[in-house]
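The complex appears here without one of its protein chains, the remainder shown in place.
So that you can tell them apart, the chains are marked A and B in the order they are listed, and the count of residues begins at 1 in each.
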Amino acid sequence: MTEEHVIKTDKLTKRFGDFTAIHAITFKVNKGEIFGFLGANGAGKTTAVRMLCGLSRPTSGNAEVVGCDVYKQPEEIKKNIGYMSQKFSLYEDLTVLENIRFFGGIYGLCSARIKSKTNELIEQLGLQNEVKKLVASLPLGWKQKLAFSVAIIHNPKIVFLDEPTSGVDPLMRRQFWELIYEAANDEITVFVTTHYMDEAEYCDRLSIMVDGRIEALDTPRNLKERFGVTTLDELFYQLAREAKRGG
Amino acid sequence: MDAVALKNISKAYSGNKAVDDVSFKVNQGELFGLIGPDGAGKTSIFRMLTTLLVPDAGTASVMGFDIVKDYKKIRSGIGYMPEHFALYPDLTVAENLNFFAAIFNTRIRENYHLVKDIYAQIQPFKNRRAGRLSGGMKQKLTLCCALIHKPSILFLDEPTTGVDPVSRKEFWEMLQRLKAQQITTLVSTPHMDEASQCDRIAWLQSGKILSIDTPSDVTAAYEDPIYAVKADNMYRLLQVLKNAPGVKDNYTFGEFAHLIFNKEKPETEAFIDFLKEKGLSGIELKRVKATLEDGFIKRLKTVI
Partner (left out) sequence: MKRLLAFIKKEFAHVLRDKKTLLILFGMPVVQVLLFGFVLTHEVKNVKTLIIDQSQDATSAKLISKIKANPYFKIEASTLNVRRVEQYFKKGNAKLAMVFPANFGREHAGLHRTKIQLIADASDPNYATTAENYLTAIVQDFNSEINWEADIRYTIQPEMRMLYNPELKGAPNFVPGVMALVLMIICVMMTAISIAKEKETGTMEILLLSPIKPFWIIVSKIIPHLVLSVIDVISILLLSVFVLDIPIKGSVLLLMAESTLFVVNCLSLGIFISVETSSQQAAMLISLMGMLLPTILLSGFMFPIENMPEVLQWGSNLLPAKWFYTIVKAIVIKGLGFPAIWKETLILLAITASLLGISLKRFKIRLE
(Lines give C-alpha, C1' and ligand atoms only; values in the text may rest on other atoms or scores of the structure.)
Protein backbone atom coordinates (compact mmCIF):
# COMPACT_ATOMS: atom_id res chain seq x y z
CA MET A 1 0.00 0.00 0.00
CA THR A 2 1.89 3.05 -1.16
CA GLU A 3 0.52 6.42 -0.32
CA GLU A 4 1.87 9.65 -1.62
CA HIS A 5 0.75 11.33 1.53
CA VAL A 6 1.82 9.69 4.72
CA ILE A 7 -0.42 11.99 6.71
CA LYS A 8 -3.62 13.55 5.49
CA THR A 9 -5.87 15.55 7.78
CA ASP A 10 -9.09 17.39 7.08
CA LYS A 11 -10.47 19.79 9.67
CA LEU A 12 -9.14 17.64 12.50
CA THR A 13 -10.53 18.84 15.81
CA LYS A 14 -10.13 17.85 19.45
CA ARG A 15 -12.22 19.21 22.26
CA PHE A 16 -11.92 18.53 25.98
CA GLY A 17 -15.26 19.60 27.38
CA ASP A 18 -15.57 23.31 26.60
CA PHE A 19 -11.98 23.68 25.62
CA THR A 20 -11.01 23.28 21.97
CA ALA A 21 -7.43 22.09 21.99
CA ILE A 22 -7.14 21.60 18.22
CA HIS A 23 -9.29 23.58 15.88
CA ALA A 24 -9.98 22.14 12.43
CA ILE A 25 -6.40 21.65 11.27
CA THR A 26 -5.91 20.57 7.68
CA PHE A 27 -2.58 19.56 6.21
CA LYS A 28 -0.71 16.84 4.33
CA VAL A 29 2.72 15.33 4.81
CA ASN A 30 4.56 13.77 1.88
CA LYS A 31 6.51 10.56 1.91
CA GLY A 32 10.17 10.98 2.82
CA GLU A 33 9.61 14.52 4.01
CA ILE A 34 11.08 16.05 7.13
CA PHE A 35 8.10 17.86 8.53
CA GLY A 36 8.58 20.29 11.38
CA PHE A 37 5.68 20.82 13.74
CA LEU A 38 6.29 23.95 15.77
CA GLY A 39 4.36 25.89 18.33
CA ALA A 40 4.57 27.29 21.83
CA ASN A 41 3.85 25.03 24.79
CA GLY A 42 0.13 24.74 25.17
CA ALA A 43 -0.49 25.43 21.47
CA GLY A 44 -1.73 21.90 20.94
CA LYS A 45 1.27 20.11 19.45
CA THR A 46 1.24 17.13 21.79
CA THR A 47 -2.52 16.68 21.40
CA ALA A 48 -2.18 16.67 17.63
CA VAL A 49 0.66 14.17 17.67
CA ARG A 50 -1.34 11.87 19.94
CA MET A 51 -4.23 11.82 17.53
CA LEU A 52 -1.98 11.09 14.58
CA CYS A 53 -0.34 8.21 16.43
CA GLY A 54 -3.67 6.60 17.11
CA LEU A 55 -3.36 7.27 20.84
CA SER A 56 -6.22 9.70 21.12
CA ARG A 57 -9.55 9.82 19.34
CA PRO A 58 -10.40 13.07 17.54
CA THR A 59 -13.62 14.88 18.29
CA SER A 60 -14.38 15.63 14.67
CA GLY A 61 -12.73 15.91 11.27
CA ASN A 62 -10.76 13.26 9.44
CA ALA A 63 -7.22 12.03 9.40
CA GLU A 64 -5.35 9.25 7.67
CA VAL A 65 -1.92 8.15 8.71
CA VAL A 66 0.01 5.65 6.57
CA GLY A 67 -3.23 5.15 4.72
CA CYS A 68 -5.17 4.12 7.83
CA ASP A 69 -8.10 5.97 9.28
CA VAL A 70 -7.42 7.28 12.78
CA TYR A 71 -10.92 6.44 13.95
CA LYS A 72 -11.25 2.97 12.52
CA GLN A 73 -7.70 1.65 12.40
CA PRO A 74 -5.65 3.07 15.25
CA GLU A 75 -3.99 -0.28 15.91
CA GLU A 76 -2.82 -0.52 12.31
CA ILE A 77 -1.35 2.94 12.58
CA LYS A 78 0.56 2.04 15.74
CA LYS A 79 2.12 -0.94 14.00
CA ASN A 80 3.47 1.16 11.18
CA ILE A 81 4.93 4.12 12.97
CA GLY A 82 7.91 4.87 15.16
CA TYR A 83 7.76 7.15 18.17
CA MET A 84 10.27 8.86 20.38
CA SER A 85 9.57 11.47 22.97
CA GLN A 86 11.49 13.40 25.56
CA LYS A 87 9.74 11.69 28.41
CA PHE A 88 10.24 8.18 27.27
CA SER A 89 12.51 6.54 24.83
CA LEU A 90 14.49 3.71 26.36
CA TYR A 91 14.47 1.68 29.57
CA GLU A 92 17.12 3.15 31.82
CA ASP A 93 17.69 0.00 33.81
CA LEU A 94 18.29 -2.20 30.79
CA THR A 95 21.54 -2.31 28.84
CA VAL A 96 22.01 -0.93 25.35
CA LEU A 97 21.88 -4.43 23.90
CA GLU A 98 18.82 -5.42 25.89
CA ASN A 99 16.95 -2.32 24.77
CA ILE A 100 17.68 -2.92 21.11
CA ARG A 101 16.68 -6.56 21.37
CA PHE A 102 13.55 -5.78 23.33
CA PHE A 103 12.22 -3.19 20.94
CA GLY A 104 13.18 -5.35 18.00
CA GLY A 105 11.06 -8.08 19.50
CA ILE A 106 8.18 -5.73 20.24
CA TYR A 107 8.05 -4.51 16.69
CA GLY A 108 7.83 -8.06 15.47
CA LEU A 109 11.24 -8.46 13.87
CA CYS A 110 12.48 -12.03 13.48
CA SER A 111 15.61 -13.07 15.38
CA ALA A 112 17.88 -12.97 12.39
CA ARG A 113 16.75 -9.48 11.56
CA ILE A 114 17.14 -8.33 15.15
CA LYS A 115 20.67 -9.63 15.13
CA SER A 116 21.64 -7.90 11.90
CA LYS A 117 19.94 -4.68 12.91
CA THR A 118 21.66 -4.76 16.29
CA ASN A 119 25.08 -4.99 14.69
CA GLU A 120 24.17 -2.31 12.20
CA LEU A 121 23.01 0.09 14.91
CA ILE A 122 25.99 -0.44 17.16
CA GLU A 123 28.33 0.06 14.23
CA GLN A 124 26.54 3.16 13.04
CA LEU A 125 26.43 4.82 16.45
CA GLY A 126 29.88 3.71 17.56
CA LEU A 127 28.56 2.09 20.70
CA GLN A 128 30.83 -0.95 20.65
CA ASN A 129 32.21 -0.19 24.10
CA GLU A 130 28.86 0.64 25.59
CA VAL A 131 26.88 -2.38 24.53
CA LYS A 132 26.63 -3.98 27.96
CA LYS A 133 26.21 -0.75 29.87
CA LEU A 134 22.93 0.37 31.36
CA VAL A 135 21.31 3.10 29.32
CA ALA A 136 21.13 5.23 32.45
CA SER A 137 24.92 5.57 32.34
CA LEU A 138 25.01 7.04 28.83
CA PRO A 139 25.24 10.79 28.32
CA LEU A 140 22.04 12.39 27.09
CA GLY A 141 23.17 12.86 23.51
CA TRP A 142 24.03 9.18 23.07
CA LYS A 143 20.75 8.14 24.61
CA GLN A 144 18.79 10.24 22.18
CA LYS A 145 20.66 8.94 19.17
CA LEU A 146 20.15 5.37 20.30
CA ALA A 147 16.49 6.03 21.04
CA PHE A 148 15.96 7.35 17.55
CA SER A 149 17.66 4.39 15.94
CA VAL A 150 15.58 2.03 18.01
CA ALA A 151 12.40 3.92 17.11
CA ILE A 152 13.01 3.18 13.43
CA ILE A 153 14.41 -0.30 13.85
CA HIS A 154 11.41 -1.78 12.10
CA ASN A 155 11.63 0.63 9.15
CA PRO A 156 8.30 2.32 9.75
CA LYS A 157 6.83 4.57 7.10
CA ILE A 158 6.87 7.52 9.48
CA VAL A 159 8.52 8.34 12.78
CA PHE A 160 7.16 10.89 15.26
CA LEU A 161 9.76 12.75 17.29
CA ASP A 162 8.70 14.90 20.22
CA GLU A 163 11.43 17.42 21.09
CA PRO A 164 14.14 14.84 20.62
CA THR A 165 17.10 17.15 21.14
CA SER A 166 15.99 19.10 24.17
CA GLY A 167 18.93 19.74 26.47
CA VAL A 168 21.50 18.22 24.14
CA ASP A 169 24.64 20.20 23.23
CA PRO A 170 25.09 21.73 19.73
CA LEU A 171 27.49 19.10 18.45
CA MET A 172 25.36 16.17 19.51
CA ARG A 173 22.30 17.84 18.06
CA ARG A 174 23.96 17.99 14.68
CA GLN A 175 24.89 14.35 14.88
CA PHE A 176 21.30 13.57 15.75
CA TRP A 177 20.04 15.46 12.75
CA GLU A 178 22.42 13.57 10.50
CA LEU A 179 20.56 10.46 11.57
CA ILE A 180 17.29 12.16 10.71
CA TYR A 181 18.60 13.09 7.28
CA GLU A 182 19.65 9.51 6.66
CA ALA A 183 16.26 8.22 7.71
CA ALA A 184 14.53 10.66 5.38
CA ASN A 185 16.85 9.53 2.63
CA ASP A 186 15.68 5.98 3.25
CA GLU A 187 12.16 7.16 2.59
CA ILE A 188 11.16 7.27 6.25
CA THR A 189 9.01 10.33 6.80
CA VAL A 190 10.03 12.31 9.88
CA PHE A 191 7.49 14.30 11.84
CA VAL A 192 9.36 16.32 14.42
CA THR A 193 8.52 18.93 17.03
CA THR A 194 11.30 21.15 18.30
CA HIS A 195 12.05 24.41 20.05
CA TYR A 196 15.35 24.94 18.29
CA MET A 197 14.75 27.28 15.42
CA ASP A 198 17.98 26.32 13.69
CA GLU A 199 16.70 22.77 13.55
CA ALA A 200 13.49 24.04 12.04
CA GLU A 201 15.67 25.15 9.15
CA TYR A 202 16.61 21.54 8.43
CA CYS A 203 12.99 20.68 7.75
CA ASP A 204 11.52 20.43 4.27
CA ARG A 205 8.33 22.08 5.43
CA LEU A 206 7.14 23.61 8.66
CA SER A 207 3.87 24.24 10.32
CA ILE A 208 3.44 26.62 13.21
CA MET A 209 0.55 26.14 15.62
CA VAL A 210 -0.85 28.98 17.67
CA ASP A 211 -3.78 28.48 20.05
CA GLY A 212 -4.85 25.24 18.40
CA ARG A 213 -4.74 26.50 14.82
CA ILE A 214 -2.15 26.23 12.10
CA GLU A 215 -1.09 29.78 11.41
CA ALA A 216 1.62 29.03 8.89
CA LEU A 217 2.63 26.08 6.75
CA ASP A 218 5.30 26.16 4.05
CA THR A 219 8.99 25.65 3.39
CA PRO A 220 11.32 27.63 5.66
CA ARG A 221 12.43 29.78 2.76
CA ASN A 222 8.92 30.66 1.63
CA LEU A 223 7.82 31.43 5.15
CA LYS A 224 10.69 33.81 5.68
CA GLU A 225 9.97 35.57 2.42
CA ARG A 226 6.29 35.83 3.10
CA PHE A 227 6.68 37.31 6.55
CA GLY A 228 9.63 39.44 5.60
CA VAL A 229 12.06 38.07 8.15
CA THR A 230 15.56 36.70 7.88
CA THR A 231 15.43 34.09 10.59
CA LEU A 232 12.80 31.62 11.69
CA ASP A 233 13.29 32.93 15.19
CA GLU A 234 11.79 36.24 14.18
CA LEU A 235 9.00 34.49 12.34
CA PHE A 236 8.08 32.43 15.33
CA TYR A 237 8.20 35.44 17.56
CA GLN A 238 5.83 37.36 15.32
CA LEU A 239 3.29 34.58 15.21
CA ALA A 240 3.48 33.20 18.72
CA ARG A 241 3.74 36.46 20.56
CA GLU A 242 0.07 37.15 20.25
CA ALA A 243 -0.90 33.73 21.53
CA LYS A 244 -3.54 33.84 24.21
CA ARG A 245 -2.93 30.45 25.64
CA GLY A 246 0.42 31.39 27.13
CA GLY A 247 -0.30 29.99 30.55
CA MET B 1 35.18 41.67 46.54
CA ASP B 2 34.38 39.05 43.95
CA ALA B 3 30.79 37.97 43.86
CA VAL B 4 31.86 34.38 43.36
CA ALA B 5 35.34 32.87 43.52
CA LEU B 6 36.36 29.26 43.05
CA LYS B 7 39.83 27.86 43.65
CA ASN B 8 40.81 24.33 42.63
CA ILE B 9 37.36 22.93 43.21
CA SER B 10 36.95 19.20 42.57
CA LYS B 11 34.09 16.80 43.05
CA ALA B 12 33.75 13.13 42.20
CA TYR B 13 30.80 10.74 42.28
CA SER B 14 31.58 7.03 42.65
CA GLY B 15 35.02 7.43 41.18
CA ASN B 16 33.93 9.69 38.33
CA LYS B 17 35.45 13.13 38.46
CA ALA B 18 32.54 15.42 37.71
CA VAL B 19 34.41 18.63 38.50
CA ASP B 20 38.16 18.67 38.04
CA ASP B 21 40.27 21.42 39.56
CA VAL B 22 38.04 24.31 38.56
CA SER B 23 38.98 27.91 39.31
CA PHE B 24 37.33 31.13 38.20
CA LYS B 25 35.94 34.41 39.50
CA VAL B 26 32.76 36.30 38.84
CA ASN B 27 32.56 40.07 39.28
CA GLN B 28 29.73 41.82 40.99
CA GLY B 29 26.86 42.72 38.70
CA GLU B 30 28.15 40.41 35.97
CA LEU B 31 26.02 38.17 33.78
CA PHE B 32 28.23 35.09 33.69
CA GLY B 33 27.55 32.10 31.49
CA LEU B 34 28.56 28.48 32.07
CA ILE B 35 28.59 26.64 28.76
CA GLY B 36 29.30 23.03 28.06
CA PRO B 37 27.94 19.69 26.85
CA ASP B 38 25.81 17.44 29.04
CA GLY B 39 27.73 15.91 31.87
CA ALA B 40 30.34 18.67 31.80
CA GLY B 41 29.88 19.42 35.49
CA LYS B 42 27.73 22.56 35.34
CA THR B 43 25.05 21.37 37.74
CA SER B 44 27.63 20.09 40.23
CA ILE B 45 29.32 23.49 40.26
CA PHE B 46 25.99 25.20 40.84
CA ARG B 47 25.15 22.85 43.67
CA MET B 48 28.46 23.50 45.37
CA LEU B 49 28.18 27.25 45.01
CA THR B 50 24.67 27.20 46.44
CA THR B 51 26.08 25.14 49.37
CA LEU B 52 23.94 22.11 48.60
CA LEU B 53 27.01 19.96 48.06
CA VAL B 54 30.44 19.99 49.62
CA PRO B 55 33.48 19.85 47.30
CA ASP B 56 36.03 17.06 47.70
CA ALA B 57 38.84 19.55 47.31
CA GLY B 58 39.39 23.26 46.85
CA THR B 59 37.75 26.33 48.31
CA ALA B 60 35.10 28.71 47.07
CA SER B 61 33.41 31.82 48.30
CA VAL B 62 30.11 33.45 47.49
CA MET B 63 29.69 37.10 48.46
CA GLY B 64 32.91 36.65 50.40
CA PHE B 65 31.59 33.79 52.52
CA ASP B 66 33.12 30.33 52.47
CA ILE B 67 30.77 27.77 50.93
CA VAL B 68 31.42 25.16 53.59
CA LYS B 69 31.79 27.11 56.79
CA ASP B 70 29.47 30.03 56.19
CA TYR B 71 26.77 28.27 54.26
CA LYS B 72 24.00 29.81 56.33
CA LYS B 73 25.03 33.32 55.41
CA ILE B 74 25.23 32.41 51.75
CA ARG B 75 21.84 30.70 51.68
CA SER B 76 19.92 33.76 52.73
CA GLY B 77 21.53 35.97 50.13
CA ILE B 78 21.19 33.92 46.95
CA GLY B 79 18.44 32.85 44.60
CA TYR B 80 18.58 29.46 42.91
CA MET B 81 16.74 27.93 39.99
CA PRO B 82 17.52 24.22 39.70
CA GLU B 83 17.45 22.36 36.42
CA HIS B 84 14.08 20.81 36.96
CA PHE B 85 10.97 22.57 38.10
CA ALA B 86 11.15 22.75 41.89
CA LEU B 87 8.09 24.60 43.04
CA TYR B 88 4.94 23.09 44.51
CA PRO B 89 2.75 21.91 41.64
CA ASP B 90 -0.33 21.66 43.81
CA LEU B 91 -0.10 25.26 45.04
CA THR B 92 -1.25 28.12 42.87
CA VAL B 93 1.06 30.72 41.38
CA ALA B 94 0.13 33.23 44.06
CA GLU B 95 0.44 30.67 46.87
CA ASN B 96 3.90 29.63 45.75
CA LEU B 97 5.10 33.19 45.63
CA ASN B 98 3.64 33.99 49.04
CA PHE B 99 5.21 30.89 50.53
CA PHE B 100 8.68 31.67 49.27
CA ALA B 101 8.41 35.25 50.39
CA ALA B 102 7.33 34.09 53.84
CA ILE B 103 10.06 31.55 54.42
CA PHE B 104 12.62 34.17 53.53
CA ASN B 105 11.10 36.49 56.08
CA THR B 106 9.87 39.00 53.62
CA ARG B 107 6.66 39.98 51.93
CA ILE B 108 5.89 40.30 48.25
CA ARG B 109 5.22 43.98 48.70
CA GLU B 110 8.75 44.73 49.86
CA ASN B 111 10.55 43.53 46.78
CA TYR B 112 7.75 43.70 44.28
CA HIS B 113 9.65 46.14 42.12
CA LEU B 114 12.18 43.44 41.34
CA VAL B 115 9.69 40.96 40.04
CA LYS B 116 7.06 43.35 38.72
CA ASP B 117 7.85 42.93 35.03
CA ILE B 118 8.08 39.20 35.23
CA TYR B 119 5.09 38.78 37.46
CA ALA B 120 2.95 40.89 35.17
CA GLN B 121 3.23 38.13 32.61
CA ILE B 122 2.04 35.36 34.87
CA GLN B 123 -0.43 37.42 36.86
CA PRO B 124 -3.41 36.40 34.69
CA PHE B 125 -2.76 32.88 35.87
CA LYS B 126 -2.18 33.63 39.51
CA ASN B 127 -4.91 31.29 40.69
CA ARG B 128 -3.84 28.40 38.53
CA ARG B 129 -2.00 25.49 40.08
CA ALA B 130 1.68 25.72 39.25
CA GLY B 131 1.72 22.18 37.92
CA ARG B 132 -0.63 23.19 35.12
CA LEU B 133 1.47 26.01 33.75
CA SER B 134 3.36 25.73 30.49
CA GLY B 135 7.15 25.40 30.57
CA GLY B 136 7.70 29.06 29.87
CA MET B 137 5.35 30.20 32.61
CA LYS B 138 6.88 27.81 35.12
CA GLN B 139 10.28 29.32 34.49
CA LYS B 140 8.97 32.82 34.97
CA LEU B 141 7.29 31.86 38.22
CA THR B 142 10.43 30.15 39.47
CA LEU B 143 12.44 33.24 38.67
CA CYS B 144 10.00 35.38 40.64
CA CYS B 145 10.24 33.06 43.62
CA ALA B 146 14.02 33.14 43.42
CA LEU B 147 14.04 36.94 43.34
CA ILE B 148 11.38 37.71 45.89
CA HIS B 149 13.79 37.97 48.79
CA LYS B 150 16.13 40.31 46.94
CA PRO B 151 19.16 38.06 46.55
CA SER B 152 22.48 39.61 45.56
CA ILE B 153 23.38 36.64 43.38
CA LEU B 154 21.24 34.45 41.16
CA PHE B 155 22.19 30.92 40.16
CA LEU B 156 20.20 29.64 37.19
CA ASP B 157 20.79 26.08 36.01
CA GLU B 158 19.60 25.72 32.41
CA PRO B 159 16.54 27.87 33.00
CA THR B 160 15.32 27.77 29.40
CA THR B 161 15.53 24.10 28.51
CA GLY B 162 12.31 22.91 26.93
CA VAL B 163 10.90 26.42 26.78
CA ASP B 164 9.53 27.86 23.53
CA PRO B 165 11.57 30.54 21.72
CA VAL B 166 9.25 33.38 22.60
CA SER B 167 9.36 32.68 26.32
CA ARG B 168 13.10 32.18 26.09
CA LYS B 169 13.57 35.57 24.57
CA GLU B 170 11.38 37.19 27.21
CA PHE B 171 13.26 35.39 29.96
CA TRP B 172 16.59 36.73 28.79
CA GLU B 173 15.20 40.20 28.46
CA MET B 174 14.31 39.93 32.12
CA LEU B 175 17.85 38.83 32.95
CA GLN B 176 19.21 41.91 31.24
CA ARG B 177 16.93 44.09 33.33
CA LEU B 178 18.10 42.34 36.49
CA LYS B 179 21.65 43.08 35.50
CA ALA B 180 20.70 46.73 35.50
CA GLN B 181 19.65 46.24 39.12
CA GLN B 182 23.14 45.10 40.07
CA ILE B 183 22.18 41.49 40.66
CA THR B 184 25.03 39.15 39.76
CA THR B 185 23.80 36.21 37.71
CA LEU B 186 25.44 32.88 36.95
CA VAL B 187 23.57 30.99 34.29
CA SER B 188 24.17 27.81 32.31
CA THR B 189 22.57 27.28 28.93
CA PRO B 190 22.89 25.08 25.84
CA HIS B 191 21.65 27.90 23.56
CA MET B 192 24.35 29.88 21.86
CA ASP B 193 22.18 32.87 21.19
CA GLU B 194 21.67 33.18 24.93
CA ALA B 195 25.34 32.66 25.71
CA SER B 196 26.21 35.53 23.43
CA GLN B 197 24.25 37.83 25.75
CA CYS B 198 26.52 37.09 28.70
CA ASP B 199 29.34 39.38 29.80
CA ARG B 200 31.73 36.48 30.03
CA ILE B 201 31.47 32.77 29.35
CA ALA B 202 33.26 29.86 30.97
CA TRP B 203 33.62 26.84 28.70
CA LEU B 204 33.29 23.60 30.58
CA GLN B 205 34.12 20.15 29.28
CA SER B 206 34.44 16.91 31.25
CA GLY B 207 34.67 18.79 34.49
CA LYS B 208 37.45 21.13 33.39
CA ILE B 209 37.35 24.76 32.39
CA LEU B 210 38.72 25.13 28.89
CA SER B 211 38.65 28.91 28.81
CA ILE B 212 36.90 32.01 30.00
CA ASP B 213 36.19 34.72 27.42
CA THR B 214 33.81 37.41 26.45
CA PRO B 215 31.62 36.48 23.48
CA SER B 216 33.36 39.01 21.26
CA ASP B 217 36.74 37.55 22.22
CA VAL B 218 35.60 34.18 20.98
CA THR B 219 34.41 35.38 17.62
CA ALA B 220 37.36 37.72 17.18
CA ALA B 221 39.80 34.94 17.97
CA TYR B 222 38.27 32.51 15.53
CA GLU B 223 41.14 32.06 13.15
CA ASP B 224 39.75 30.35 10.12
CA PRO B 225 37.42 32.17 7.79
CA ILE B 226 33.99 30.59 7.71
CA TYR B 227 31.90 30.12 4.64
CA ALA B 228 28.23 29.32 4.50
CA VAL B 229 26.98 27.12 1.68
CA LYS B 230 23.50 26.17 0.60
CA ALA B 231 21.98 23.97 -2.08
CA ASP B 232 18.52 22.77 -3.07
CA ASN B 233 19.20 19.31 -1.71
CA MET B 234 20.87 19.89 1.63
CA TYR B 235 21.27 16.24 2.46
CA ARG B 236 23.10 15.57 -0.76
CA LEU B 237 25.23 18.65 -0.17
CA LEU B 238 26.24 17.37 3.25
CA GLN B 239 27.22 14.01 1.80
CA VAL B 240 29.33 15.69 -0.82
CA LEU B 241 31.01 18.00 1.66
CA LYS B 242 32.12 15.05 3.74
CA ASN B 243 34.66 14.04 1.14
CA ALA B 244 35.12 17.32 -0.66
CA PRO B 245 38.72 18.32 -1.43
CA GLY B 246 40.26 21.27 0.34
CA VAL B 247 37.66 21.23 3.10
CA LYS B 248 39.03 21.17 6.62
CA ASP B 249 35.72 20.97 8.41
CA ASN B 250 32.02 21.28 7.80
CA TYR B 251 28.83 21.06 9.82
CA THR B 252 25.20 21.97 9.47
CA PHE B 253 24.17 25.39 10.59
CA GLY B 254 20.46 25.82 10.13
CA GLU B 255 19.65 26.96 6.65
CA PHE B 256 23.27 26.75 5.56
CA ALA B 257 26.16 24.47 6.20
CA HIS B 258 29.36 26.00 7.52
CA LEU B 259 32.59 25.26 5.76
CA ILE B 260 36.18 25.76 6.70
CA PHE B 261 38.68 25.40 3.94
CA ASN B 262 42.26 24.30 4.23
CA LYS B 263 43.50 27.37 2.43
CA GLU B 264 43.05 30.82 3.82
CA LYS B 265 41.94 32.16 0.50
CA PRO B 266 40.09 29.32 -1.16
CA GLU B 267 39.03 29.28 -4.78
CA THR B 268 35.34 29.63 -4.26
CA GLU B 269 34.40 29.62 -7.95
CA ALA B 270 36.17 26.33 -8.50
CA PHE B 271 34.45 24.90 -5.50
CA ILE B 272 31.01 25.89 -6.74
CA ASP B 273 31.82 24.18 -10.03
CA PHE B 274 32.88 21.11 -8.12
CA LEU B 275 29.55 21.04 -6.34
CA LYS B 276 27.66 21.50 -9.60
CA GLU B 277 29.54 18.59 -11.06
CA LYS B 278 28.32 16.50 -8.17
CA GLY B 279 24.78 17.20 -9.30
CA LEU B 280 23.87 19.97 -6.91
CA SER B 281 21.84 22.98 -7.91
CA GLY B 282 20.74 26.27 -6.36
CA ILE B 283 24.17 26.71 -4.82
CA GLU B 284 24.98 29.69 -2.67
CA LEU B 285 28.38 30.21 -1.11
CA LYS B 286 29.42 33.21 0.94
CA ARG B 287 31.84 34.26 3.62
CA VAL B 288 30.27 34.77 7.03
CA LYS B 289 31.36 36.02 10.38
CA ALA B 290 32.10 33.47 13.04
CA THR B 291 29.46 33.22 15.73
CA LEU B 292 29.71 31.90 19.25
CA GLU B 293 28.26 28.62 18.11
CA ASP B 294 31.04 28.17 15.57
CA GLY B 295 33.53 28.78 18.37
CA PHE B 296 31.82 26.32 20.63
CA ILE B 297 31.65 23.59 18.00
CA LYS B 298 35.31 24.06 17.25
CA ARG B 299 36.17 23.56 20.89
CA LEU B 300 33.89 20.55 21.24
CA LYS B 301 35.46 18.96 18.21
CA THR B 302 39.03 19.56 19.28
CA VAL B 303 38.53 17.91 22.63
CA ILE B 304 36.78 14.89 21.13
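Convention: a contact is a pair of C-beta atoms (placed from the backbone, for glycine too) under 8 Å apart; a residue touches a chain by one contact, two chains touch by 3 or more.
For clarity, every value in this text was computed on a predicted model and none was experimentally measured.
Although it is left out of the displayed model, the omitted chain contacts the following shown chains in the full complex: A, B. The chain omitted from view is touched by exactly one of B:Phe100, B:Tyr227 or B:Phe271, namely B:Phe100. In the complete assembly, the contact with the undisplayed chain comes from A:Glu98, out of A:Glu98, A:Glu182, A:Asp218 or A:Glu234.
With the whole complex as reference, residues 47, 50-54, 71-72, 75-76, 78, 80, 82, 84-89, 100, 103-105, 145 of chain B touch the missing chain.
Contact residues of chain A toward the unshown chain are 91, 93-94, 98, 101-102, 104-106, 108, 110.
Rule of thumb we're sticking to: only the chains that are shown with their structure count from here on.
Listing the residues of chain B that touch chain A in their complex gives 36-39, 121-122, 124-125, 128, 133-137, 158, 161-169, 190, 192-193, 234-235, 238, 251-255, 293, 296-297, 300-301, 304. The touching residues of chain A, counted against chain B in their complex, run 39-42, 86, 139-141, 163, 166-172, 174, 177-178, 181, 184-185, 195, 197-199, 201-202, 220-221, 232-233, 236-237, 240-241, 243, 246-247.
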